[in-house]
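As you look at this complex, bear in mind that one protein chain is not there, while each of the others sits in place.
In order of appearance the chains are A and B, and numbering begins at 1 in each one.
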Amino acid sequence: MQINNEFKPKIVAFCCNWCSYAGADLAGTNRLNYPADVKIIRVPCSCRVNPMFILRAFQRGADGVIICGCHPGDCHYTSGNYYARRRITLLFSMLDYLGIERERTRLEWVSAAEGAKFSATMNEFAETIIKLGENKRLEDLRCKAE
Amino acid sequence: MQRIGVFVCHCGTNIAGTVDVKAVAEALKNEQGVVFSTEYQYMCSEAGQSIIKNAIKEHKLTGVVVCSCSPRMHEATFRKTASSAGLNPYMVEIANIREQCSWIHKDMEKATEKAIILGRAAIAKVHLNAPLTAGESPVVKRALVIGGGIAGIQTALDIADAGFEVDIVEKKPTIGGKMTQLDKTFPTLDCAACILTPKMVDCAQNEKIKIYSYSEVESVSGFVGNFSVKIRKKARYVDETKCTGCGLCTEKCPMKKVPNEFNLGMNNRSAIYIPFAQAVPKIATIDPDHCNMLKNGKCGVCAKICTAGAINYKQEDEIVEEKYGAIIAATGYNPINLDKYDEFAYSQSKDVITSLEFERLTNAAGPTSGKLLRPSDGVHPHTIVFVQCVGSRCGAEDSKGGKSYCSKICCMYTAKHAMLTREKYPDTDVYVFYIDVRTPGKNFDEFYRRAAEEYGVHYIKGMVGKVMPQADGKLLVQGSDLIAGEQLKINADLVVLAAAIEPDKSARPLATMLTASMDTNDFFTEAHPKLRPVESPTAGIFLSGACQGPKDIPETVSQASAAAAKAIGLLCKDKLTCNPCVAHSDEMMCNGCSQCEKVCPYGAISYEDKEFRMPNRTTAIRRVAKVNPAVCQGCGACTVTCPSGAMDLNGFSNRQIMAEVDAICR
Partner (left out) sequence: MPSETLKEQVIRISGVNPLKCMRCGKCSGSCPSYEDMEYHPHQFAYMVEKGEIEKLMNSDSIYKCLTCFACVERCPRNVEPAKLVEAVRLVKIRQQGANHLKAESIPEKLDAELPQQAIVSAFRKYSK
């Protein structure tokens, strides 16, 4: 989205309920800044994130998508984040094939105690997306015609 | 079409300080389906909640969006509010505009804009919410304890004490476990048998407790509150109901050269045997690998002399199926195999023994009747070297089967052995090679200091590098003394190795049956290492004793009682309410490919053959997935794996999450 020539990226963050969402809450409690462009969607576990959701976000004009889960071995559901890791790795190669910049999607492990890591990751990710600019390749223009 | 009410909270100035709450309420009023929108200072307060309740009634709301703090904080509060106003609690969604908006942004304009978008996403989601009802499942008021050591015994006694029936499955012919093999117990030095055998007898006499000895768990199905377990009662070729335990058969049996596992092979037993005098149940068992009658049909002495007529050579394994509400794993531990530790000459010399073998050598009921004699020549040893941390605290990539953890009990039992040896035989020199002495426990460090100060045990900081058996039958022990900066050479008569302990081999297949998780060392994993230490992440499975990690007796008993308390808490309930946010499969779309079953960490998915109506009045039988809502924890792994899109998750459905994505990217 371009407003007054200033690029305002749309970033969707999928956070698992048990670790990363709590980590995001902690970032809030500690008043650790990150850009307002990041909007969080709560999912029960990172393995609930269907690659379809990510593609949908890009199709609808998202400029970056980040998936956050519990650290390997810490999953509330014991193995969910391992499934997520494999699926997202496969999605990465598909996005590569489609010509979407690799940096637009990211998988991060954020624990419930890592508020600082959450905010640092989001700051850095937003910066990366701003550098990359608008996502034009996968955006479906039909979705824009409102 | 839903009728949605939006409630924006100021949270004092927490939200209102950086978010223009009036503008948010105003903007969200124009969203599709929103019939009511308001803001208030504290939505979670009594007054705030009555605003929501009144609006639900007045505007006939079918969905509620609260823009406030994190759902982790007040989701439950607002769900209760909705419920008390007659709305299904799962029709409430929270937009987190405090932790994830007002608190992290300083710019009023940007924060307000973000709050509106978060509100929109929640509204989009509520549109697709469906009323959910928490299911209920009955609880079978009976518990199963797997393993009959001190952990299993204590758990069973506590559960029985609370008035519930409990069964113990023990694979050996008697309950009692490792503790029956011990001599004295630290730090008070009371004899293990004196404190354990009364508990074993209590188990046998308690009418709520049923002991399946010489039995193993064959299969487990079902879920919390309603497990169905098949138990294999191995053939012991002796009728349990007739045998009186007189022991005449064990005396008369001609096959007397069977290594006695109770004494770790240091003496022999007969082919028909009772492991030890205080065994519970005290019933003879025939070892089919050594019994002449069972091997080649030539003998039958025991059957001839048994006055009770209990011997039955034709007995076969029997499978019993029972229902249980809770299962407690108490499978215990074993010392590791030391065959690969050539440097200690364990497999070369009879006089290099493990600490458990030392226990038997000093036990009055052991092979030497409690006299400390060298296994090789039966002579009293005058110099004894104890080596600690054999196979414990090894690097992760250790090739000899060493363990990376500290086995926890070795420092104390070695101090005990050293002390008792010096007490009984003051003419004996006792050396203990240690890396660190770890004695954190009540009266533990005092105990260790007593061994060193009052009993004159030589503690040497360092490790033994090599044990060399000499021609004269002595053992040359070469080790380092790090404090003196020397390499020591000690001519010893006996070397005792404090072998690391590992979980029993039966634990891993059992964990698979229970769908309970394990760590890389095959210890059962607890639901939370600090706050839920006796529960497995799998509902209805509890952990007792050393199957969860190395433990001494006091700790094992406390954990066993804790596991019992947790199991009793479950058995007390008549019904279990389940989380309704679980997966469900669309039978029309499912093609029975079994992908979902493989990713489910809880074993919640099964398959059934169902009849479907087909065109032209025909029917077809198809295999479709079925989710057990009592077991499913709602992680959603299956929903993504399903290739046909038949699996979906209540409360976080594909359409709901997509609607949120769309609303955010609009």
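As a convention for this text, a contact is a pair of C-beta atoms (placed from the backbone, for glycine too) under 8 Å apart; a residue touches a chain by one contact, two chains touch by 3 or more.
What you see is a predicted model, and the numbers here were worked out from it, not measured in a lab.
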item: Touched by the hidden chain, restricted to displayed chains; value: B
item: Option from B:Met463, B:Met518 or B:Ala565 whose C-beta touches the chain left out; value: B:Met463
item: Options B:Gly479, B:Gly636 or B:Gly651, residue touching the unrepresented chain; value: B:Gly479
item: Contacting the left-out chain in the complete assembly, out of B:Arg3, B:Arg393, B:Arg508 or B:Lys610; value: B:Arg393
item: Touching residues (missing chain, whole complex) on chain B; value: 343, 389, 393-395, 397-398, 402, 435, 461-466, 478-482, 485, 487-488
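Criterion: only the chains that are shown with their structure count from here on.
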item: Complex contacts: residues of chain B adjacent to chain A; value: 70-72, 96, 98-101, 103-107, 110-111, 113-114, 117-118, 121, 517, 525, 537, 581, 599, 601, 633-637, 639-641, 649, 652, 654, 657-658, 660-662, 664-666
item: Chain A residues within the chain B interface of the complex; value: 10, 12, 17, 21-22, 24-25, 27-29, 31-34, 36, 39-45, 47-53, 56-57, 60-62, 76-80, 83, 87, 119, 146
